[in-house]
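Only one protein chain is missing from this complex, and each of the others stays in its spot.
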Amino acid sequence: MASPLSRPIAIIAGAGPGTGAATARRFAQSYPVVLLARTPASLDLLVNSINEDGGSALGLPADVANPDTMSSTMSQIQTHFGPDVTVAAAVFNVASQFSRAPFLNTGAEFLSSLEATARGASVFARAVIPFMLAGVEAKNAEHKRYPPTIIFTGATAALKGGSGLGSFAMSKFAVRALAQSLAREFGPQGLHVAHAIIDGIIATEKTKSYKPDTPDAKIDPNAIAEAYWFLHTQPRSAFTQELDLRPYCESW
Amino acid sequence: MASPLSRPIAIIAGAGPGTGAATARRFAQSYPVVLLARTPASLDLLVNSINEDGGSALGLPADVANPDTMSSTMSQIQTHFGPDVTVAAAVFNVASQFSRAPFLNTGAEFLSSLEATARGASVFARAVIPFMLAGVEAKNAEHKRYPPTIIFTGATAALKGGSGLGSFAMSKFAVRALAQSLAREFGPQGLHVAHAIIDGIIATEKTKSYKPDTPDAKIDPNAIAEAYWFLHTQPRSAFTQELDLRPYCESW
Amino acid sequence: MASPLSRPIAIIAGAGPGTGAATARRFAQSYPVVLLARTPASLDLLVNSINEDGGSALGLPADVANPDTMSSTMSQIQTHFGPDVTVAAAVFNVASQFSRAPFLNTGAEFLSSLEATARGASVFARAVIPFMLAGVEAKNAEHKRYPPTIIFTGATAALKGGSGLGSFAMSKFAVRALAQSLAREFGPQGLHVAHAIIDGIIATEKTKSYKPDTPDAKIDPNAIAEAYWFLHTQPRSAFTQELDLRPYCESW
Partner (left out) sequence: MASPLSRPIAIIAGAGPGTGAATARRFAQSYPVVLLARTPASLDLLVNSINEDGGSALGLPADVANPDTMSSTMSQIQTHFGPDVTVAAAVFNVASQFSRAPFLNTGAEFLSSLEATARGASVFARAVIPFMLAGVEAKNAEHKRYPPTIIFTGATAALKGGSGLGSFAMSKFAVRALAQSLAREFGPQGLHVAHAIIDGIIATEKTKSYKPDTPDAKIDPNAIAEAYWFLHTQPRSAFTQELDLRPYCESW
């Protein structure tokens, strides 16, 4: 008999305020959620709040770009949820450093964003996908309902470079390349791999001063979370690999 | 006081078996639906079935490519639902004729698909958008909930031409151009304009013999309908302009 | 022995001032050129100038969107150049009507640009391609040198719709769809089918007042002509299907 601990879980990498936190809350309505951050203390408020609201959240320290610590993180997850734990949904939401700088003024740091994001996305995917494939095979009721889903948060700069934006664009293009490649490899195995183009400023405490007088000019992170949840609920006969999310008043 | 008749409606152009019928059923869960077809008799079964299930459906004859008949159709809708009727959702699902033929063997019919689809999409949009803008202004409870939404059904051939597929691809590229242009014009006015890339065979009676032994190899039209409904429910801070829908086992 | 009349020719549809005229002059350096226009009188100056400069130009009346007149035009070409005439290069440069207008203010004319351009491109291609395939088979010295080439002039709006630009974008998207489809069908038969994204204002008498103080801010039509000639000279092992042409100072 399956133990209660064998319920599939959701894992969010990059659970900072904004998209990550909103996604965690949304998926916590259906799954125990594991939130990863370099400094898990930063997640305490979110974890507590989800747990108080009747969800189940666990914050774990993790450097998603480091294969060794990701491996150890997955072991901790097995310790906590049982060795047969499966992953219903994984969200890679680690931010690339957005910086606009004249190219010739940049130096070694130019690639650090690419390095962190591309490494992070691939190490994270390599760590969680085996637990998602196990979910496909498990075919327990919850997995049967929704195919295991991995979602990568992208940006406009995943489609288009920009003056002074090479560093950011390289990282976003690379993550999109990974998402497409994984979709083509793991789709036929029943995994849903999706990439979301977030084309706009996300409404957070930090962005309060951006277009303060235009209602809804910033993306509500809960709307992103709903979109991610929708992606997760798609049956395998109709997977969305890519969608964009953009405020009505954004020019593009 | 608003009369019960002033409830916003949904309009589906191209309500044949498959995507159109499934979309009609889905939107009928929330709105009275008007189904358009050249020969409305073909819609009787669907209309009756929706009405029997507790929804409200009305089939109207319409050549969506003909501005005069579309204008008359909108008048009939006002007669039926009241002069202040607004449109919450409109779906353009009129099929382009799919035909693969050596280019030099084609003749005048080469453009008939483009003609019908491009004209249909633009005439339909011009007819319904004023009733959608009225919905934005009305700000009644139902419209406030979900911004008025117009969705165009597209296909792989909206992104990529193919040998012998020029006729079909021209029509699908053109509809995508229209959808993008309308999104940029009417998004800032609060309308949601979306385009869906349907990349696969849709499961209908006609396509039964395609990959009969691979489960879910064809797109479930109800999954398309759910995606369209999801698009409709997006708040204006996070509109999706384009998404793809593809079976897990499709190569692309 | 091949008669002098059997030299392959170049055909330019849309030989107005700007790209068309420059292309005609460029190809006239190597081939007799046939220039098509609705009112061939408008071509007299260009035709005379090419002939005076040692080239060979012929202006013919043609409505490229009309299969009957295009057929009659090709017959005239055969009468003039011999029944075994082949086409080395064909350029479709018929302008789409550029107009920016609020969508709801447009009417039946909304599709006239699409209609003219899409019909024109497909009728023109259907008329000239048989004479290009004959060139592949002829394998005379000149054809052996450069594979027969058909080039479609496109624009930014072939890639991206715009507010109020639906009519123009639909026509440009559709021509791009045709070019891609023809490339996939006729490439393997040895034809080179190319599409050029002209992303900027072309320097002509009419556009003199645009950025008059920024040198080279407008595209020199001779540079487009050189690019078209370059496309024509590509060997079949390395065809370019699409390239963009854009002033250095254009933002995009």
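Chains here go by letter, A, B and C, matching the order in which they are written, and residues are numbered from 1 within each.
Everything that follows uses one rule, which is that contacts are C-beta pairs under 8 Å (C-beta built on N, C-alpha and C of every residue); 3 or more make two chains touch, one makes a residue touch a chain.
On a predicted model such as this, the values are computed, not experimentally measured, just so you know.
**Student:** If the full complex is used, which shown chains touch the chain that is missing here?
**Tutor:** Spelled out, the missing chain touches these shown chains: A, C.
**Student:** May I ask which residue of A:R176, A:K218 or A:R236 touches the chain that does not appear here?
**Tutor:** With A:R176, A:K218 or A:R236 as choices, the missing chain is touched by A:R176.
**Student:** Which residue from A:A125, A:A194, A:A217 or A:L245 sits in contact with the chain not drawn here?
**Tutor:** A:A125
**Student:** In the full complex, which of C:R7, C:R26 or C:K218 touches the chain missing from this view?
**Tutor:** Of these options, the touching residue for the absent chain is C:K218.
**Student:** At which residues does chain A meet the chain that is not included here?
**Tutor:** Touching the missing chain: residues 67, 102-104, 106-108, 110-111, 114-115, 118-119, 122, 125-126, 129-130, 157, 160-166, 169-186.
**Student:** Tell me where the left-out chain touches chain C, residue by residue.
**Tutor:** 147, 184, 187-188, 190-192, 200, 203, 216-220, 223-224, 226-227, 230, 233-252
Methods note: only the chains that are shown with their structure count from here on.
**Student:** Could you tell me which shape the graph of touching chains takes: line, ring, star, complete or other?
**Tutor:** Drawn as a graph, the chains make an open path, so a line.
**Student:** Indicate, using Cα centroids, the chain positioned nearest the centre of all protein chains shown.
**Tutor:** Centroid comparison flags B as closest.
**Student:** Just give me the whole-number Å value for how far the CA centre of chain A lies from that of chain C.
**Tutor:** Taking the average C-alpha coordinate of chain A and of chain C, the gap between them is 47 Å.
**Student:** Go ahead and note the Å separation of the Cα centroids belonging to chain A and chain B.
**Tutor:** 31
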